[in-house]
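The structure under discussion appears below in the form of structure tokens.
All protein chains but one are shown in place.
For clarity, chains are labelled A and B in written order, and residue numbers in each chain start from 1.
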Amino acid sequence: MHLKPFLLTALDSATNGGRRYHVWMGCLTLVMALGGYGYFLQLRDGLGVTGMSDHVSWGLYISNFTFLVGMAAAAMMLVLPAYVLHDVDFGRAVLMAEAVAVAALVMCLAFVVVDIGNPLAAWHLAPGIGLLNWPSSLLAWDVIVLNGYLAINLAIPFYILYSRYTGRSPAKHKYLPWMYIAVMWAVSIHLVTAFLLAGLPARPFWNTALLGPRFLATAFTAGPAFMILLLWFIDRVTEYHIKEGAFTKLALIVAIAAQVNFIMLVSELFYKFYSPTHHGINARYLFFGLDGHNALVPWIWTAIGLNAVATVALMIHPMRRNPRWLMPACAVLFIGIWIEKGMGLVIPGFIPSPLGEIVEYTPTWIELSVTAGVWAMGLFVLTVLVRVALPIEMGEVTSPYLRDPHTAAVVRPAGAGLRTGQINRPGGKRPGGDEPGRRFRTR
Amino acid sequence: MMVDRELTFEDVLRFVGASAAAEHAREQEAALASAPAKSGCGSGSCGCGNGNGNGTVLEKTVDRRRALGMMFTSVAAGAQVASACSPLSAATDEEKEIKLLQWRETIKRHYRFMTDQERADTINRLERLAKLRRNLDIHIDSTPAQPNVEYGYAFNISKCQGFRSCVDACINENNLDREAATQYIRIFEMEDGVVDLDEADATFQHEVPAEGHFYFGTQCFQCANPPCVKVCPVGATWQEPDGITVVDYDWCIGCRYCMAACPYWARRFNWSEPDVPAPVVNPNQHYLGNRARKKGVVEKCTFCIQRTRKGRLPACAEACPTGARVFGNLLDPNSEIRWVLENKPVFRLKEDLKTEPRFWYFTD
Partner (left out) sequence: MMLAYTLWSATHRSKLARAVRAVLLFSLAATSWNCAPGDYENATDTRQATDGRDSTAPPATGQTAQDAATALLEPGALKTVDGVVVEGRTGPGGRPFEVARRTPDPPQGFSRQFGTITLDIALRTRTPDLSQYPCISCHMGGAMRLSSQRVRDAHQNIQPVHPAETGATCRNCHAPENVELLAFQSGQRTTIDHAYRLCAQCHNAQVTAWAAGAHGKRLDGWQGRRVVLGCAACHDPHQPALQKRTPFRAPQIERKRRDP
């Protein structure tokens, strides 16, 4: 009986806000519309409107897909300590992390959808009416694990928020088992995605045992880095304050993962360059170019440079503990990983082709606009989820049935009395929630 | 006036489970049939949403569930013909028939799980569609694999002169996209003593054979352990009993994972609607072979399944003017291919990958 007001509250929170909020959502909508137009052109004329070819058969879409799977998996870096290890520092950040996971998964699925050539046949993937080639195909595994992970990451926060909304305390025995599953699942989604590429002996660039661990390392670099930026933003513009401990712990995770990633990158490069075999030719193309083809060379060196600078910055304790340095470092690292693990990982796998032909890849404007559209959609989803979660989490909004069980029965779903859930009340008393610890501030 | 009276919208609706709206749609269909032909998207059975179809819905103020059902049906049908939707002109009987046939084609099953009747039906529909859309009289064949036959191919690198006659024949035989200049076969020019594809050149256009070079042809090797089949998420590609790896073009979702998985770069994707001018269409087709493909699906060499299953040579082998191509049944100890394997020095490409290609290279 609380569901309808709950959804209405959610809708209410998502559609109300200050001017900056509306401008932000408006911009995202515009970009989505542009992406929609690009996708329309792609549907009409085929994937030929993209820069992909028989030689480079995956491009920007799958690059973003692999990157975003990592983002989704990384949410668990927060969930794991918060729920399983009862680390209170992370408590408030966890719902945001799950929102990031959901948004990243939505983007992942959207990137897969825009990448397939015959979307009308997508129902062939559905078990029962279609034919899912499981367990043979790693892509079938990916379909299952991504959708499963999406379901878990929707269900757990929904349960917690709904409990809060209805004034109950979430029952641990109900969601904790799912948390354990989700933690394992998070690792699995990223390993499966890595195996999807690493399982192809046709592509020696990917066909390495290190790909799975590298995927995890990059995920645990870029994911928490993005979380730090998001939490910092939320901490600054809303009354939902995050304790310093959460930031420092996240920064430590990022710093360690970035170093591990760097070590793995170095061993990968050593293996590919010390004895230049056929298996290293793709890496040669990526880092130094082949026969005058060097479209990716500036990109990968930029990524390596960004990663190196950010990793070094994060290794220095005073810098890592100061938001003035931590935030730019995280942003730089995020961009660096995005290049390295997206375009820098997927595209060179195809160049040169297994028959040694070199065809380079440059995304077209349609591809770029669809990609931007999907990212805008992800940010839109993230914004909405955060927007909905915050007032409930802060106890600002609860079910009207709780407040006045007698009138509620009469008022029904009109949503009367629900508009109190404003989150940007300056100077307002912080209702409910944990007693905040020390705030994370520039020193 | 439908040619096949059974293919009504009601069937379609029943299939998609929106039977609540079926009755209503029939009224709508009747209204449409009597309505004069209109130009612009949305008229007719296309169901794009802004034609008189929606008007009917609104006038009758159907209840929510019914409207949802209608919407779902419209969206489904609209999506189906989305490509044809933009310049949609008058909904003639022929166009209606085309749309219904297309719809039936969209919802059909995987070829391997079709009954014989379903196979015959889909072939009839495809032939009819070719007639209606392009006025082509094609014949689509569904000959199954012959018992005790497993095809093998041998390529004589001493003999190949790089004429590319095989490429020409392949394009003509397999209805390859002329606009995209798709080719299944690559002939690489290699320097004597260097069997290295990275150093080879496929773009030679000088007189051949060139001094000090030999020629190395690649195409789909019909691996006995095909990595492309393993990775397909929907099982749209599989190995037939005679060893040919085929694609159900109507089941393929176009994810291109198989293209990434193929170590021999044997698969091609239809990046746009393939263009084969009517005069050069090869009308002798096989469902799993050279029939018309559509945009967004993967295709590949099938050893000319439409020919080889009838005992004929693949087009490339037949067209080769040098006799560098030997084709036959690996299970027949008295076949030419077996003689080559037993009496000539042979090797296969990238054998370390354990894909077990059914395509051998040999020298004199």
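Throughout what follows, a residue touches a chain if its C-beta (ideal position, glycine included) is under 8 Å from a C-beta of that chain, and two chains touch if they have at least 3 such contacts.
Because the structure is predicted, anything quoted here is derived from the model rather than measured.
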Residue, one of B:193, B:212 or B:311, that touches the chain absent here: B:311
Full-complex contact with the absent chain, from B:104, B:125 or B:164: B:164
Absent chain, residues of chain B that touch it: 154, 156, 159, 161-165, 167-169, 172-173, 179-181, 183, 186-187, 202-205, 207-209, 271-272, 282, 284, 307-308, 310-313, 315, 318-323, 326-329, 333-340, 343-344, 362, 364
Residues from chain A at the interface with the omitted partner, ascending: 41, 44-45, 48-49, 53-55, 357, 359, 366
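Here is the rule we go by: only the chains that are shown with their structure count from here on.
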Computed distance of Cα centres, chain B from chain A, in Å: 36
Residues on chain A engaged by chain B in the complex (per definition of touch): 43-48, 52-55, 57-58, 112, 115-122, 124-125, 130-133, 136-140, 143, 196-197, 199-203, 278, 281, 349-350, 352-357
Touching residues (chain side chain B, partner chain A) in the complex: 79-80, 82-83, 86, 106, 110, 113, 180, 186, 188, 196-200, 202, 218, 227, 230-236, 250-257, 259-265, 267-273, 294-298, 350, 353
